[in-house]
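A single protein chain has been omitted from the complex, and every remaining protein chain is retained in its original position.
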């Protein structure tokens, strides 16, 4: 319980000072649920860290909005869509939760957003990758904050094609997510005058990528793109280095989170290009917040953590400005107000729920340039949001 | 050089790479076979022990500065000792029950170990560098062979071969085989069968620990690394049957090669091909290629 006690203390103080019922706030509370994988393969990307981030946001906002105390509840989806949707159903039907944050795996997030939309509650998606939440399954109650697959592919692929790396080879995770990454990246490559010289589809949870690396080697490509995530990225990169592929060609990671980058042997990963929505060591502002986060959580924040904090702060501000926690009014205010903090630079929330902000094109630092284990990326350039994120689909325009 | 539209150089490369993976399969199925031979149980925690081997190698380096070569000797001993404790305090009390219970018991142990390591070290995995002595590689006519991969083949073949010799050609092995056939009689001859059982379990588990250390530099050291591999190894065990030590080794290597070929010819099926082979073997020879009909 100790993680909650601080918040609860803040809440108790707030409650004591404002005993009168709060106007326009349902059940006199602003209650946010954090749904995430707390102990499974994605737990480092959001998980308990997202709970910490939201608690920090609640405290930084003063523990209350419109005189109503902020309460954070959390639950483990165990990476199961049915578990996640049951939790969210219970939250909105039984426990007056106003919005749900976290939201990591695409499957759980898809299920959770369906429930939330039916109940007209806001989904604050911080870590899920799929574009679908603002395209094929867009909803007026979805807010997709940190990044998406399209932005990562755009961010990483375009600068490399522009610099003359025209021939691409894909090592793709053979399931929906990998296919999506590959097709988005292929589009960018072809639109910019490059070509795809080969693709190999590696089934999920392949431990040995050496045979795919051999095929990549034989293809004569300039760049080998890893359209996979997590352990698959680490393993494919290890094999690429071992078989001397990294000496011959560039390697681009289409979805690499800082915890995964940290998990790679610096000698293996050095020089790999990637795009991220946030890097803790970018400037003084990001460092200030990240150090506070690290003090409480024990490790540096991944982009999902920073995004969750930034999004929650924006939500509280919108509730305050709207004078109510009614989801439609809050969504309107979230779109109207411009988010602007250490995370969201040159940012705005588009009418389809996509938060458009600066992304960062970076490379992994070699061992001899690192101060310590947290010093992992070199930010090469900033990608303006409008270039990174795909344009809005007309059918997903929810502005009224 | 091509044959039937297939690039033969590419093919040789894939076959070699398949043989490397087969070495891991051989080590793991050998460990299972040894334990099964004497105890008639399948150790579901074998995958978790492989994971322990890799994690211990990482911990030995990070906390005690113990290098790869020392870890390669020490870690299997530690993992084997954990196996011995497991046999004494968990497996033995239910040895007289249906063997399915020991399968469930070891499954529970595997879940716990995986859960504990996820809890402590997270799920992203840890990095373990290839030892300095084995960095780099050799350019063969058909591929670039990293030295460490070559070492994997050599080391596992030596360990597998020694194990085979130990079980099939020495006096200790004779006791072991006799204990498998008729434990009561062995006991009557004054041989300490429970001790042999414990040591065998420890040895089988130590082989998984050894495979784990071998794997640490090439695969991501993560809590999940054992469980997926283990199901494939189960299929390999079904294909080979539990008849002989040599059979377990040969089937492991062969399945690695078949998987390597599939990765080259039709990568989409590479995770399923071993299971398909299992289906075919079940149809043609249900007791497995090297299995004795029970």
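For clarity, chains are labelled A and B in written order, and residue numbers in each chain start from 1.
FYI, a residue touches a chain if its C-beta (ideal position, glycine included) is under 8 Å from a C-beta of that chain, and two chains touch if they have at least 3 such contacts.
To be clear about the criterion, contacts and distances are computed from a predicted model.
The listed options are "Branched-chain amino acid ABC transporter permease", "ATP synthase epsilon chain", "Lactate utilization protein C" or "Succinate dehydrogenase cytochrome b556 subunit", and the UniProt record of the chain not shown names that protein "Branched-chain amino acid ABC transporter permease". Note on the undisplayed chain: of the listed residues A:105, A:154 or A:275, the one touching it is A:105.
Chain B meets the missing chain through residues 36, 40-42, 90, 93-94, 97, 99-105, 107-116, 118-119, 227, 231-232, 234-235, 237-238, 268, 271-272, 275-276, 278-279, 282-283, 286, 294.
In the full complex, chain A touches the hidden chain at residues 1, 3, 38-39, 43, 47-48, 73-83, 85-87, 89-90, 93-94, 105-107, 110-111, 114, 130, 132, 137, 174-177, 179, 203-204.
By our rule, only the chains that are shown with their structure count from here on.
The distance from the centre of chain A to the centre of chain B, with each centre set as the mean of the Cα atoms, comes to 37 Å. Interface residues of chain A facing chain B in the complex, by the touch rule stated above, are 39-44, 174, 200-208, 210-212, 214-215, 217-218, 230-231, 234-235, 238-239, 242-244, 257, 259-260, 262-268.
Those residues of chain B that touch chain A in the shared complex are 7, 10, 13-14, 17-18, 20-21, 115, 118-119, 122-130, 137, 143-144, 146, 148-149, 218-220, 222, 224-225, 228-229, 260, 263-264, 267-268, 270-272.
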